[in-house]
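Missing here is one protein chain; the remaining ones are kept as they sit in the complex.
This part shows chain A:
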Amino acid sequence: MILTAQDVALAGRLQPLSLVLEPGQVIAICGPNGAGKSSLLSLLAGVQAADAGAVALDGTALSAIPARERARSLGYLAQGGGAAWDLEVEALVALGRLPWQAAPLQRAVSSAGQDAEAVEEALAAMDLLALRHRPLSRLSGGERARAMLARVLAGQPRWILADEPLASLDLGHGLGLLAALRQAANQGAGVVLVLHDLALAMNHADRVLVLDEGRLVADGPPEVALAQGVIEQVWRVKAQWLGEVGARALGLGC
């Protein structure tokens, strides 16, 4: 499923921009604070409507797709999103199945068995099987972040759109989460991540979109989109890539 944006704009936050996003890739959105990264992601996820232009899935505008059907295709993880109630991990992850399950006046799209299986897989992918009955209030920040992403995975979306999913994760679990997302991409899903850590984007993304003050200033493979010149122009810091391709580190101020 190809996700396209045609001249989408948000007043005061995003200048008109167009994108064609192919599934099977990990795509990173980078940019300084206030660049419009979260706005772009929420437009792509259909959570927010654009002031101008349209986002389309395989050529059909999101606004023309029934909400539950759209929800099964586009999984969205809000930035630092919490839960209002102290659910157990498994109940939280199962919320990801809502667009598939029967609801009043709505037929189920999947069987109860398929729902349970999807929840199980998501728990396993995020290393949460041992914590499944633990309430959210008794999880560490990192465990909670994994549970939130597991909720998205449980919905088995064609696209995973996550806003800074690595924000509160330690190194090991951050890499584990990226590996899980890479696996989803290898299985045909599209992955779009807002990432603050440029080294992670450099080493793990197939494509990087760089935003600055609401404009798309670079778009391409990480070596190109995150070239030294782009970083200096957008982030206004002196920076240099060190190390081998695939294990790059960003040297700052040298």
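Going forward, a contact is a pair of C-beta atoms (placed from the backbone, for glycine too) under 8 Å apart; a residue touches a chain by one contact, two chains touch by 3 or more; residues count from 1.
One rule holds in what follows: contacts and distances are computed from a predicted model.
J.: Look at the options "ComF family protein", "Urease accessory protein UreG", "Nitric oxide reductase NorF protein" or "Iron ABC transporter permease" and return the one that UniProt uses as the protein name of the missing chain.
T.: UniProt lists the chain that is not shown as "Iron ABC transporter permease".
J.: With the full complex in mind, choose from A:M1, A:L19, A:A61 or A:L87 the residue touching the hidden chain.
T.: A:L87
J.: Which residue from A:A11, A:A67 or A:A130 sits in contact with the chain not drawn here?
T.: Residue touching the chain left out of view: A:A67.
J.: From the list A:K37, A:R151, A:R207 or A:R248, pick the residue that touches the absent chain.
T.: Here the residue in touch with the unshown chain is A:R151.
J.: List every residue of chain A that touches the chain not included in the displayed model.
T.: So the residues of chain A touching the missing chain come out as 42, 45-48, 67-72, 74-78, 81-88, 91-92, 95-96, 98-99, 101, 103-105, 135-137, 148, 151, 155.
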